[in-house]
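A single structure is presented below for examination.
Excluded from the complex is one protein chain; the other protein chains are retained at their positions.
Every chain is named by a letter (A, B and C) in the order it is written, and numbering of its residues begins at 1.
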Amino acid sequence: MLTGDDYRKSLLDGRETFFEGRRVEDIGAEPALDIAVRSVAAGYDRHYAAGPDARNPLMEAPRSIEELRDRIPMLHAVDVLTNVTYQSLMTLFTVGGRMAEGSEEFIERMHAYVDDARARDIRITECITDAKGNRANPPSRQTDPDAYVHVVDRQRDGVVIRGAKLHITGASLGHDLMVMPTKNMKAGEEEYAIACAVPVNAPGVRIVNTTYAPRVADARHFPVSSRNAIPDGFVVFDDVFVPNERIFLDGQGRYAAVFAHSLGLWERLGGIAFMVEEADEMVGAAQLIAEANGTAGIAHIQEKISELVIHATMLRAGLESAITHAERTPEGYFYPNELFTNAAKFQGAAQYNLMVRHLHDIAGGAVLTAPALSDFDNPDTGPSLRKYMSTMDGVDGEYRARLFHLIRDLTADAYGGWRFVTNIQSGGGLFAQRLVTRKHYDMDRAKQIALRSAGIEE
Amino acid sequence: MLTGDDYRKSLLDGRETFFEGRRVEDIGAEPALDIAVRSVAAGYDRHYAAGPDARNPLMEAPRSIEELRDRIPMLHAVDVLTNVTYQSLMTLFTVGGRMAEGSEEFIERMHAYVDDARARDIRITECITDAKGNRANPPSRQTDPDAYVHVVDRQRDGVVIRGAKLHITGASLGHDLMVMPTKNMKAGEEEYAIACAVPVNAPGVRIVNTTYAPRVADARHFPVSSRNAIPDGFVVFDDVFVPNERIFLDGQGRYAAVFAHSLGLWERLGGIAFMVEEADEMVGAAQLIAEANGTAGIAHIQEKISELVIHATMLRAGLESAITHAERTPEGYFYPNELFTNAAKFQGAAQYNLMVRHLHDIAGGAVLTAPALSDFDNPDTGPSLRKYMSTMDGVDGEYRARLFHLIRDLTADAYGGWRFVTNIQSGGGLFAQRLVTRKHYDMDRAKQIALRSAGIEE
Amino acid sequence: MLTGDDYRKSLLDGRETFFEGRRVEDIGAEPALDIAVRSVAAGYDRHYAAGPDARNPLMEAPRSIEELRDRIPMLHAVDVLTNVTYQSLMTLFTVGGRMAEGSEEFIERMHAYVDDARARDIRITECITDAKGNRANPPSRQTDPDAYVHVVDRQRDGVVIRGAKLHITGASLGHDLMVMPTKNMKAGEEEYAIACAVPVNAPGVRIVNTTYAPRVADARHFPVSSRNAIPDGFVVFDDVFVPNERIFLDGQGRYAAVFAHSLGLWERLGGIAFMVEEADEMVGAAQLIAEANGTAGIAHIQEKISELVIHATMLRAGLESAITHAERTPEGYFYPNELFTNAAKFQGAAQYNLMVRHLHDIAGGAVLTAPALSDFDNPDTGPSLRKYMSTMDGVDGEYRARLFHLIRDLTADAYGGWRFVTNIQSGGGLFAQRLVTRKHYDMDRAKQIALRSAGIEE
Partner (left out) sequence: MLTGDDYRKSLLDGRETFFEGRRVEDIGAEPALDIAVRSVAAGYDRHYAAGPDARNPLMEAPRSIEELRDRIPMLHAVDVLTNVTYQSLMTLFTVGGRMAEGSEEFIERMHAYVDDARARDIRITECITDAKGNRANPPSRQTDPDAYVHVVDRQRDGVVIRGAKLHITGASLGHDLMVMPTKNMKAGEEEYAIACAVPVNAPGVRIVNTTYAPRVADARHFPVSSRNAIPDGFVVFDDVFVPNERIFLDGQGRYAAVFAHSLGLWERLGGIAFMVEEADEMVGAAQLIAEANGTAGIAHIQEKISELVIHATMLRAGLESAITHAERTPEGYFYPNELFTNAAKFQGAAQYNLMVRHLHDIAGGAVLTAPALSDFDNPDTGPSLRKYMSTMDGVDGEYRARLFHLIRDLTADAYGGWRFVTNIQSGGGLFAQRLVTRKHYDMDRAKQIALRSAGIEE
């Protein structure tokens, strides 16, 4: 296994990564990106165990409902990149169980890859969303054939791929890119049915980063994002060679969507696991600021806190049910129930903006206008700010300002914006979640109930 | 145990019950009320077993999570009055576990009462909501002291009570009225802290019925309400004597709310168990009518059906979690988790009207204007109606009309109105459910999460 | 002009009208339908003026914004059938202005028809929704060619039409049926591009009625619907001859939708004019019942009343803006602004169910369970009901029960169901209103604003 230091060194492998118009040679030297490096390195140190047989226990496929349930608090404790690595590996386990005969070689490669990845203790990001070109047309009918990642050359020992993958969280921070097709491929689109693992520093890979990391020196002003910000990558595959042993699907169009669906499931589970904590955090922030404002006993404030509580509880009910009703692959691995996972993800995404509105309505305008903590440090302004930001005995002005900064960082600043968008977009937009939920619902039973009620015999 | 026939006879016990200005001597002879009698009698016949030791298995207190879970489909299969009886008995079990030392005699009486009630196979309704008078004042400060049911006289072998209980579903149809205080009573309000079981035909009990039962002869037009309608009772206790052995609380104000809270819990569990089926039924009705209309493939129709599906699924998640996290009384009885039960009840009540809007938007105006089935029978109009109500091969005009009648009966007629109101009001309005959910939520944990995120040490 | 008595007599013209499986020879003799006859007759008496030149001033086309605005309170005062007649006549005025050269003859016929209709003081219903068959196919590709009303024979002096029109409010109560195509017709669908006026008693016309009228003798229990209920008609045209002078469109497919759009506009204006009053009525009912319950000062009750108030106010703003921005036909007639009319109609329909939820949450369960007024009359029960339905000095129990009956009648009984459905469906479902609003919005201006903000020059 790797230590945090090992990890930092591993990033200096010649990867071509860019940020705001410049090539970044050393990610850790770029302050806006180093936040992520620090967070991942700390994660390595936390999980590190010595010895050649040491493995990160999180990365083992759950073999029972209880094991699956135990992963949830573990996921809450780890950094985003480790989370994404977990989702990538679990996807491979689930995919194996969903591919049929004739895919034995691919399944074997996946198992070998997972074993090796765990032994090397690497971090893997999931690369799914293609550039897509004109949404009205399938991959094979695009003006630009590269709108979806595809094989452009075949060699004895591997293939060459071209295209781009977008919105890849942590792409520049990991070691491997897990490339998968974004949907099912039809006859004639075999070259687009490609899944494989590509090292970040493979020749031809170029990543352009964006980040919501705070640009202000004083981290206290951004208590969450100054520790958690992780860049998203726009990943270009410019004729990248992939050796055979790293290819997990090649040309079997009918299995293309198995990858996307399996990944989608794990991504949404990760999503609701995060949302459940996020919802509890919002409840806590709402209650704390109401108490600090002296408004916790006012009826309409209590109502809004109750709605935040109910939201958090219903999301938790969805997560719990997704796990209680987990399903089993033929190989004995457990994965969460599709129906509950998707319904809860939808609920979380659909209600999130309203919950933020409640939080803002509870907290008040100082979410925006609470002075910086450096203004509290300044002897010319600090005493006045402390005096006027205090509301009563026992509520320190600076403490109250910190709560406002928390709420601003979570919901009304760059990181807050990232949450607004990713809560909807991760795992597909609201439309996708509506679709998948409908697909997994027992519609026949529902129709039977209605027919019986209508007095109609079938 | 009783047969349906025994039950019918048991109602001719001199009870004073009224309907639309008239005394009703024989409930079964009043068509609008007989619907309920038929439904309860059928339930008796279904569960009947011979022999003096025969008992209805539903009425046993669950001794494990699995037993509690197994009750849910049983509840879906029984009539409303049996459901209410189940809630009343379970309340007594739960109350026992929540009362402390010094209440031994009351607990004993409750156990004896439950045993007797099960042996006699009677039906019991829960009487909780008082007339309440001026909501701004507690019972002891009302202009009319009878605004809440209270003890007006004490005798050696029992007490005399006076007051009224409102919204008592099935009051005229059962054998006993389970009277409980609606909230905690303070010092000086001891006479209001009274819980007891009163026979429906006890002297001084008078019940005024209201019903949403259809008044039209042709039951096909009301496929659900013509089988399920059960009257609500306005129950007046006009100096009713209650013998000691039927008194379960008398003067201990601090336990008054234990009854209300315990009943509220079982009522809300019953509520969400019903809502979950109701939601699935609405999904089924929506899908069937969309198919019959030929619109099941249209994007906005599918979106609305998806939202119905997600609603049904989230309610089910709430119900499942309420049971998975069930709690145990000291005596070993299991009762559902308060937090999840209340959150799900809120969600179901709060979203119900929107779900009906979706269903109406999917179905179209023929929910109201589909002709009666007797118009289909009429040779002068039937062929035209059949022709013009059909939409394509395989969709019969009369079949489609029946679906519209189902939707009208469920959501756009007298029974539909009953559902709109009771979905919100049963177990207390939205405000009550907000309050209870907040009370049972782990607020300390939520605050810890937020403080940690804010970088504030405690 | 006609008196109420003249009107009653005019209905005995041999019209073939049906109700619940039976032919109805005399509509006024059928209690469930006579409610409507009484209401229309009273309207005739109210507007009656003697003399051959007397005309109903409401039926004049408005020639200024002020005149258009003055119509709104007049519409609030009249019965539903008169309202529908107004919409039908205004549609003909608007259509005229939207048809181009080559339609002179049709326009002339419309003017002549309107003059005659006003002189004869008749009532006219608008017949637009066809049976439609398979929604996926246009009229010309239906299995049953009669799925849309069409011309099946042409004669020297007129045409013969066949088909059905659904959801025709008041069809059996009026004198003429204004038949219009439901949408634009393509080449090859000329026979479906037919608009005309058909007497209700024309041979081949058959109407099947449905109604939400209360079936209980005591009208006090249904204070609104016992006065306002008007049946909807399922109108069958079984080879009905229409003389040339009553044909307003015949074969010009490109104008087919002009009728539907014009009617839709006036229908939606009528819809929001009704919704605005309805919304104020709901506010009033909410405030009165909160006062009678003694809860008008409770914070969460006040919040819900505020939301009802805001809803009512925004609808009024939409109505006002639709009139302030009215548009003018070339002939100088004014019609409401499409954009505001449609946006307000959408808002009213989309929010209605939530507003009812608020009202139910404010009022409480007695919406359903308030005893009948005949129970108040009964000396055995009346005193108790009066006592226990009263909440404080000055709030009489029977008065409070009447408020509950009002709310039940408006929102939780058969008429309430009719409002739920028609609020969405009249003038097309939510989808239709989304579509029309988008079409009439100044999208180019909105795009210019966004491009300027984005710093993009065009």
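What to note about this one:
Everything that follows uses one rule, which is that a residue touches a chain if its C-beta (ideal position, glycine included) is under 8 Å from a C-beta of that chain, and two chains touch if they have at least 3 such contacts.
Keep in mind the model is a prediction, meaning the values are calculated, not measured.
Across the interface with the omitted chain, chain A contributes residues 18, 20-23, 129, 131-136, 143-144, 146-147, 163-164, 166-167, 206, 208, 210, 212, 215-216, 218, 232-234, 236, 238, 293-295, 297-298, 300, 350, 352-354, 356-357, 360-361, 364-372, 374-375, 377-378, 380-381, 384-385, 387-393, 408, 411-414, 416-418, 420-422, 424-426, 429-431. Interface with the hidden chain, as seen from chain B, comprises residues 298-300, 303. Within chain C, the residues in touch with the undisplayed chain are 220, 223-224, 277, 280-285, 287-288, 302-303, 305-307, 309-310, 312-314, 316-318, 320-321, 324-325, 339-340, 343-344, 346-347, 399, 402-403, 405-406, 410, 431, 434-435, 437-438, 441, 443, 445-451, 453-456.
Criterion: only the chains that are shown with their structure count from here on.
The greatest number of inter-chain C-beta pairs in contact is found between B-C.
Every chain gets a centre from its CA atoms, and the centre nearest the mean of all protein CA atoms is that of B. Centroid analysis (C-alpha atoms only) places A farthest from chain B.
Between the Cα centres of chain A and chain B there is a gap of 43 Å. For the pair chain A and chain C, the distance between C-alpha centroids works out to 51 Å.
Among the residues of chain C, those in touch with two or more other chains are 298, 300.
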